[in-house]
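All protein chains but one are shown at their positions in the complex.
In this document, chain identifiers A, B and C correspond to the written order of the chains, with residue numbering beginning at 1 in each.
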Amino acid sequence: MLKTKIVGATGYGGLGIIDLILQHPEFELTTLVARESVGEKISDVYPHLNGFCDLPILAADDPLAESYADVVIYATPDRVGMTMAQADLKKGAKIIDYSGDFRFTTEDAYADYATRIGKAPDHAAPFLLGQNAYGLAELHRDEIKNANIVGNPGCFACSCILGMAPAVGNALVEPFSIICDCKTGVSGAGKKVNPAFHYPARYEQMNAYKLAGHQHVCEVEHELSLLSNEEIRITFTAQVVPICRGILSTLYGSLTKSISEADVLEIYKEFFKESPFVRVFNSTTPMGTMNVRGTNFCNLVISVDERVNRLRIVSHIDNLMKGQAGSALQNMNLMFNIPETTGLNRPGMYP
Amino acid sequence: MLKTKIVGATGYGGLGIIDLILQHPEFELTTLVARESVGEKISDVYPHLNGFCDLPILAADDPLAESYADVVIYATPDRVGMTMAQADLKKGAKIIDYSGDFRFTTEDAYADYATRIGKAPDHAAPFLLGQNAYGLAELHRDEIKNANIVGNPGCFACSCILGMAPAVGNALVEPFSIICDCKTGVSGAGKKVNPAFHYPARYEQMNAYKLAGHQHVCEVEHELSLLSNEEIRITFTAQVVPICRGILSTLYGSLTKSISEADVLEIYKEFFKESPFVRVFNSTTPMGTMNVRGTNFCNLVISVDERVNRLRIVSHIDNLMKGQAGSALQNMNLMFNIPETTGLNRPGMYP
Amino acid sequence: MLKTKIVGATGYGGLGIIDLILQHPEFELTTLVARESVGEKISDVYPHLNGFCDLPILAADDPLAESYADVVIYATPDRVGMTMAQADLKKGAKIIDYSGDFRFTTEDAYADYATRIGKAPDHAAPFLLGQNAYGLAELHRDEIKNANIVGNPGCFACSCILGMAPAVGNALVEPFSIICDCKTGVSGAGKKVNPAFHYPARYEQMNAYKLAGHQHVCEVEHELSLLSNEEIRITFTAQVVPICRGILSTLYGSLTKSISEADVLEIYKEFFKESPFVRVFNSTTPMGTMNVRGTNFCNLVISVDERVNRLRIVSHIDNLMKGQAGSALQNMNLMFNIPETTGLNRPGMYP
Partner (left out) sequence: MLKTKIVGATGYGGLGIIDLILQHPEFELTTLVARESVGEKISDVYPHLNGFCDLPILAADDPLAESYADVVIYATPDRVGMTMAQADLKKGAKIIDYSGDFRFTTEDAYADYATRIGKAPDHAAPFLLGQNAYGLAELHRDEIKNANIVGNPGCFACSCILGMAPAVGNALVEPFSIICDCKTGVSGAGKKVNPAFHYPARYEQMNAYKLAGHQHVCEVEHELSLLSNEEIRITFTAQVVPICRGILSTLYGSLTKSISEADVLEIYKEFFKESPFVRVFNSTTPMGTMNVRGTNFCNLVISVDERVNRLRIVSHIDNLMKGQAGSALQNMNLMFNIPETTGLNRPGMYP
């Protein structure tokens, strides 16, 4: 069994990967680290884990937290993983990081990202860039297999990049025409209390936020530009609706030529033919976020608005699964040469 | 007091105008007609009305339903109002119709609408077209004052037209570039049960629907084209999220020239300076559908994505108020020369 | 117009009375005091108030906060009102207090309450006890009319006392047999964020809490004992469910004699015949908390389980209205000799 350490174990991102590893035949949980609830058991924080995972929560500087792990998952904010990863790597661990720290493979690309979100442009461990891969298996499967560090995608970014990659990769859409209108459930904001997510303030509320710029824009543009032979710029709108799990991203792009929905559908199916977690549907298939809740699937509905020659893709994921812990496990499988769907091949919970 | 008759009184649209008229100083409810629950009191159907409105529900052919009314409100589907309105008009009533029947003032425009939604192109009362006005007071205040019949706007349409009118009227956006990404609460689908709105199937579900074309597209294009000197075509996406009341429409258009958010804001404020129910905000104002719940306001948030020279407007309404009964009462006020805000000037319920 | 000052204006309790006073013909808002958001406008905290109430939020020690008010409402926790009320009274104001501070009219009764909830037993202003009344108009209408200070009931307490008062007052139930099984919406916990009310942790959660004893037990027992000629002791269970507004309290008591549902119904109707906000229904009437949402009504459903000779009352209120601000306004009306239903006679919002 491969030993797994989670840093930031008490947030929803940590919990997600705990839940998945508990059902995985090759990984086992050995070390949980967090800043909150140190000394408690994880099942004190999340009582549903009672009897399933009762590991103690350790401080980062607890000697027990130093125990060997085959894989270390940083379910932490920006600039945590980049300062700690080297120590893990030296002990032979592989790294998954949930933040923006390892989503870019050059100092320049990182600096561009950090600057756009108002953070310091310098990466704390520039010598590690190059050992890392962007953790979207559908685009970077081989790099992930060979990487020591994987920068797990942002949840919105995952839904947008998968939805637009075939179109951009096949030069179907104008490079500055892409609009990503994204709606997320509240769990996307994590476990931390916030007046905007207090039940009475949220149950009947939907709203857009961060209109000036969301931290996931940069990686979407970066990945789509890599697939294109031109710079891609997107307009991105982040919105929150009162569901717990789910992202629905409605993606638009002006078509570079006249093409039928059926032909686009074929291009998308071809693009994802080796990707078991992406499913492509035509525009008349009933579809919603509950179809992917609790799963690692990304369901894409393809439509073409022929009156204005515009492509529209509706992308559905569970933000805590394909948008976070599910992708993390998919990446871990690839990094350790385990079949990609292991521990992820399940239909989800309904209703 | 002005006598008010409601046809289709038992749906959410009928209920909405009942609730408003109960608090209005000039209108009084005198006749309720519906196909369901005939013989019951309206307060049997909606117990919260107990003691406030206990009128009986009459069948359309009940002689009592023929009593004189100053205004008749058709809270009914397409093709009901157009077949019944003439009889009311002859008795001297003015008409509000919630359906598409009177949203267009020429036979051709109606035929275009009906054809696009797969209905018979012929209007049942073409001789009435010309006496009617499109019931969006912010654009057609004077026509409404002088009309015998008002075609109340569709809920989505209301949010989109108000959001884009100043931009289109000032030629700020390219005519085929407009995208309306619209999300509605479940009450927009009305009172009728449906597997898609069964609580367990909906509480964690968001989804797009009618990707091939929604019935409100035609009136949005029609109204925006009237404001422009060119034909406007939009891409429209209808989506449902698990809230009860509220529409959030995110509207995009490619700018025809470089212009700052501040300048667009001024143009919008100027456009709506005589319209008490439209409020305009800059892109950093916190805003959501709960800010307009239970009110007749349309709150517009203005932003410009300068990197791609695109305008983005986030439009917020309560679909049952400004999107339906609120606009209806606003129109009734205008038709009877009552101050426009009478009975509508209230902050809504929070939380 | 009667000048109204609210201390604790930024919580849900303060907001509730603001919303009501805005629609009241005799009271006007003049002063808002709070500890948070000082210097902001109340409409910055609650944007739906924009244009309806834009008063500044003052610190308690701001000289402007000292302005004369005819009535001061303490929407504050225990031990705030009791330390500040005397200053208001000296200036001629009447007082409404939302906390437990003035729910008991003797030092001993207060000490009993305070001790049971683990607080200091001494009242800070014992000389004011005797000028105060328990603010449940249906039981203490005359005392309220003559009181300078009214202790507004707890939300759970209001639902339980109204539900059991006729039975206890008519000696229908055994004094130690009463069980109050109470379920509240989340707004009952107020505006303050809390991990238990974070949307993802609450949307599918219902739970009991404070099994060892809830702060409202004491006033329920106190009021029911006053109505009885024996000491009443209850078993009380507080539970939270994921709705925003509403309390449903299911109340049980062993009948002292065999009596039919119809006869109990008559006793209840007689008891509340002068109380416009209490409505009594038989056991086959469909009923739920949405029937009273946004209103000051308490709807009571009467049933008798003849197989075991037990009375069961299902009591429905809106916890923010009859359970808080609605009762406060009802009491203010009485204190100022205004008709009891003024500003409260409305059906609520549906759906």
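Odds and ends about this structure:
Note that contacts are C-beta pairs under 8 Å (C-beta built on N, C-alpha and C of every residue); 3 or more make two chains touch, one makes a residue touch a chain.
Owing to the predicted nature of the structure, the values given are computational and were not obtained by experimental measurement.
The residue from A:M290, A:V314 or A:M332 that touches the chain not shown here is A:M290.
When the whole complex is considered, the residue among C:I96, C:V301, C:A328 or C:L344 that touches the unshown chain is C:V301.
Touching the omitted chain from chain B are residues 12, 185-187, 191, 193-195, 197-204, 242-244. Touching the omitted chain from chain A are residues 12, 15, 19, 22-23, 46-53, 187, 203, 244-245, 279, 286-287, 290-295, 346-351. Remark: the residues of chain C touching the chain excluded from display are 176, 179, 181, 183, 185, 200-201, 203-209, 211-212, 233-235, 237, 239, 241-246, 248, 250, 252, 283-284, 286-290, 293, 301, 303, 305, 307-308, 310, 312, 314, 351.
Here is the rule we go by: only the chains that are shown with their structure count from here on.
Using the mean of the Cα atoms as each chain's centre, the chain most removed from chain A is C.
Taking each chain's centre as the mean of its C-alpha atoms, chain A lies 39 Å from chain B. For the pair chain A and chain C, the distance between C-alpha centroids works out to 47 Å.
In chain A, the residues that reach two or more other chains under the touch definition are 185, 200-201, 203-204, 242-244.
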